[in-house]
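Report on the following structure.
All protein chains of the complex are present and in place, except for one that has been dropped.
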Amino acid sequence: MKPKHQRFLIISLGLVGLGIAIFLVSIAFRDNLVFFYTPSDLSQKKIHPEQRLRVGGLVEKNSLKREGQKVTFHITDHAKILKINYTGLLPDLFREGQGVVVEGHLSEPDLFQAETVLAKHDENYMPKEVANKLKEKGLWRDDR
Amino acid sequence: MTSSDATFMVWLMLDVRNISLPSLFSDLSFSLAQREMLLIRGTNGAGKSSLLRMVAGLIRPSSGTLFWEGQKIQLSAYQQSLLYSGHSLGLHPEALLKDQVNLWHYHYRVEKKVIEAALHIWGIAPFANQKIQHLSQGQQKRLSLSRLHSLARPLWILDEPHSSLDAEGRKILEDTLARHLERDGLAILASHEKQPGMREICL
Amino acid sequence: MKFTLAKPRYFFKITNFLFPLALVLGALCFAAGLYSALVTSPPDYQQGDAMRIMYIHVPASWMALFCYGALALFSLFVLVWRHPFAEILAISVAPIGALFTVLSLVTGSLWGKPMWGTYWVWDARLTSVLVLLFLYGGYWALYKAYAHSAQGIRAASLLALIGVINLPIIKGSVDWWNTLHQPASITKFGGPSIHPSMLLPLGLMTAAYGFYFLVLFILRARTELNKRKLLVQGNLS
Partner (left out) sequence: MISRELYNAYLHKGSLLSTFAFFALALFCVSLTLGPNETLLRQSAPGLIWILAILTIFFSTPLLLKREAQCGLLDEILLHPSLTSTYLLSKVMAEYLFIALPLALMSFFLSPLFALSSVETLSLLLTLLIGFPALSALGILGSLLTLNTQGGGLLLSLIILPLTLPLLIFGLSVMEMTRLGLDSFPSFCLLMGSSLFLLILGVTAGCWALPFAAER
C-alpha cells in the first residue's frame, strides 16, 4: 500500500496505543496507589505477620506512654485504632495530634511493632505566635 | 532473460541543485540524464561517500534540493528507483550464501530464481553453502554487486565498485554498466581510478 | 562547523550589558535573602529553626526543574531547526541544572532527618528528582561519548526530549500518591499557605538563585563560544 497510507496507519495506531495507556493509568488512579496503609485498611486486609509494611495515621491524643527507650502510642484515622510500640528516638516533629507514618510488621491483629517512625508534615508553615493566637481564638483545627 | 533487462520507458532525469554539507562541499550542482554515467573522483575523505549517500537520500543536505523526474524527490518513491551499494557490502557475515539469498528475497520481494540467476552471472553460485565470512573479499564484493542484476532499478549509485575485484570481476562490472546505460539507465560511481572518456566531478 | 557569526555577536552584545547587572543584583538579593531568612523571619510553629533549610532547598528544586525545561527547549531547537547556537546554550545550561539538582537533593535529605526521621525514603517525589539527576548525567555522558560534538549534541538532545516526561511526574507526584513529601505550599488553590513573613525571604532567595543562574549561564556560554571561535581558527585541538 502507498507509503502515505502506511504512515497514517502507524500514526493512528500510535495514538490509539497512547489512549489505551492513559486510560489504563487513569483506572489505577481511581483507587489510588497507597504509600502507606491506614488502620482501617489493615483490619480489612489479611496480612502475614512477618510481612513488612507501612501504616500511617494521626497520633491519638494522650495515648503516648514512654518508658525509657520503649514508647507506645495509638494511631487512628478516625475509624480504627492501632496500638504501636516502638523502641528508639522519636523525630522532634512527633507530637500528639500529628500525622505519622510507621514502618514495621504486625505482630498481633491490633499490635504493630514499629522499626522506624516518620513524622508526616502538612504544608502550612506558620510562626509559633500566630499558631498560639489561632489556638486561643479556637480557630485552630489541630487534627485533620 | 532476467527482469532487469526490460528497458526503462519513462523519461528519467536526476537534477542536483546547490547541495552542501558542512566542511565538505557547498553549492554543488549537477544533473544526469539517461544513458549517462558520472564519476566522482577525489582524495580520501574528500566527501565522495557522503555525496553518494546524500544523493541516495541517506543523509539530509544542510541546504539544496534533489530533483528526480522533474519534481522534488519524495523519499520513499525515489529510493524505490535507486540502488545504492556502499563501502560496507550489506551482507550477513555469519549467514550462509543461500541464507543471504532468502534474506534478499524477503527484503526486496524478488523471486529467488532471479537472485540465483544473478549469482550465476557473477560466478559465485557454487559457493551456496559457504558462510559469507569465509568467502574472499572479492567474492563478497561480487555477491553484493549481484544485486545489480536481481533488482531492476534505473539509477545506480555505486561507491568504489572496482575495489577488490579481480580482472574477470571488473569485466563483468564493465559489461553490466554498459548494458545498463544502453537501457536508458543512469549511474553515479565514486572511484579513485581515472576512467577515460567519462564525465567526472572532482571533489 | 560553519560558524554563523550573526547570532553569537548579538549574544555578546546583550551579555556585556546583562552580566554585570545580574552579578550585582544577584549579590544583593543573596545578602538580603540570607539575612531575612536566617535572622528576621520567625521559626516555624512546628519545626522551629529546622525549617530554615527550606530557603535553600525550595529555590534549588525550582531552579533544577527550570534548567531542565530550558535544556529541553534548546534541545528542541537543536533537533528541529538544527541551530548551532542552540547547542552552545544547551551545553551551558545542563551542568548548572545538575548542580541545582544535587543541591536540592542534599538539602532535602538534610532537612528530612529532623523532620521525617530519616535521610532518605523511597518516596515518589524524591525518586523522581533523583531520576532527574540521572537524566542530566545521561545527557552529559551521551554528549561527551561522541567524537564530533555536532553528532553528540543531537543524540543528547533526543535523550533530553524523552526525559521531559519526568517533569510532570515530579510536579504531580506529590498529590497523586499521598507521599511523605508535603504537598505544594505555594501553588495551592486557596492561596499560599505560608505566612507572609516567610514568603519574603523565600522570594528573595529565589531571585538570588535566578541571578546566580544567569551569571553562570552567561559565563559558560561565552567560554563555549570563544572555544568554538578558537576551534574554527584551528589553533585549539
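A, B and C are the chain letters, set down in written order, and residue numbers restart from 1 in every chain.
Following the convention adopted for this analysis, a residue touches a chain if its C-beta (ideal position, glycine included) is under 8 Å from a C-beta of that chain, and two chains touch if they have at least 3 such contacts.
Predicted model, so just to flag it, every value in this text is computed and none were measured.
Asker: Using the contact definition given at the top, list the shown chains touched by the missing chain.
Answerer: Result for the missing chain's touching partners among shown chains: A, B, C.
Asker: In the whole complex, not just what's shown, which of B:29, B:43, B:63 or B:102 touches the removed chain?
Answerer: Of the listed residues, the one touching the omitted chain is B:102.
Asker: Using the definition of touch stated at the top, determine which of B:72, B:92 or B:199 touches the missing chain.
Answerer: Result: among the candidates, B:92 touches the missing chain.
Asker: For chain A, which positions touch the chain that isn't shown here?
Answerer: 3, 6-7, 10, 14, 17-18, 20-25, 27-33, 45-48, 50-51, 53
Asker: Which parts of chain C face the unshown chain closely enough to count as touching?
Answerer: For chain C, the residues touching the absent chain are 79, 127, 131, 134-135, 137-139, 141-142, 145-147, 151, 154-155, 158-159, 161-163, 165-166.
Asker: Considering the entire assembly, which residues of chain B contact the chain that has been omitted?
Answerer: Given the touch definition above, chain B has residues 53, 56-60, 76, 79-80, 82, 84, 86-95, 99, 102-103, 106-107 touching the missing chain.
One rule holds in what follows: only the chains that are shown with their structure count from here on.
Asker: Can you tell me which chain is nearest the middle of the complex, judged by mean CA position?
Answerer: C
Asker: What whole-number Å value describes the gap between the mean CA coordinates of chain A and chain C?
Answerer: Computed from C-alpha means, the inter-chain centre distance equals 30 Å.
Asker: List the centre-to-centre spacing of chain A and chain B in whole Å, with centres computed as mean CA coordinates.
Answerer: For chain A versus chain B, the centre distance works out to 67 Å.
Asker: Report the inter-chain centroid distance for chain B and chain C in whole angstrom, where each centroid is the mean of the CA atoms.
Answerer: Using C-alpha averages as centres, the distance is 51 Å.
Asker: Taking each residue of chain A in turn, which ones touch at least two of the other chains?
Answerer: Nothing qualifies.
Asker: Do you know which chain B residues sit against two or more other chains?
Answerer: Chain B, residues with two or more chain partners: not present.
Asker: Where on chain A does chain C make contact in their complex?
Answerer: 29, 32-36, 56, 90-95, 98, 101, 116-132
Asker: Quick one: in the complex, what on chain C touches chain A?
Answerer: 42-48, 50-51, 54, 114-118, 121, 123-124, 176-180, 182-185, 188, 193-195, 197-198
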